[in-house]
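Only one protein chain is missing from this complex, and each of the others stays in its spot.
Right, chain A next:
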């Protein structure tokens, strides 16, 4: 099986980690999201009945 050929193992290791550490995280971290995550609370907000006329 050609994958078991040990010759390029170290080169592949170094190169793939290089790409993984330098190229991808800046692209991932540049995605910003407008809302902060909030802890979910179990209370539901109280809704009061309203009598707004539709017309």
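Some observations on this one:
One rule holds in what follows: contacts are C-beta pairs under 8 Å (C-beta built on N, C-alpha and C of every residue); 3 or more make two chains touch, one makes a residue touch a chain; residues count from 1.
To be clear about the criterion, contacts and distances are computed from a predicted model.
In the listed set "HORMA domain-containing protein", "ATP synthase subunit a", "Exostosin-2" or "Myc-type, basic helix-loop-helix (BHLH) domain", the entry agreeing with the UniProt name of the missing subunit chain is "ATP synthase subunit a". Interface with the hidden chain, as seen from chain A, comprises residues 1-5, 8-9, 12-13, 15-17, 19-20, 23-34, 37.
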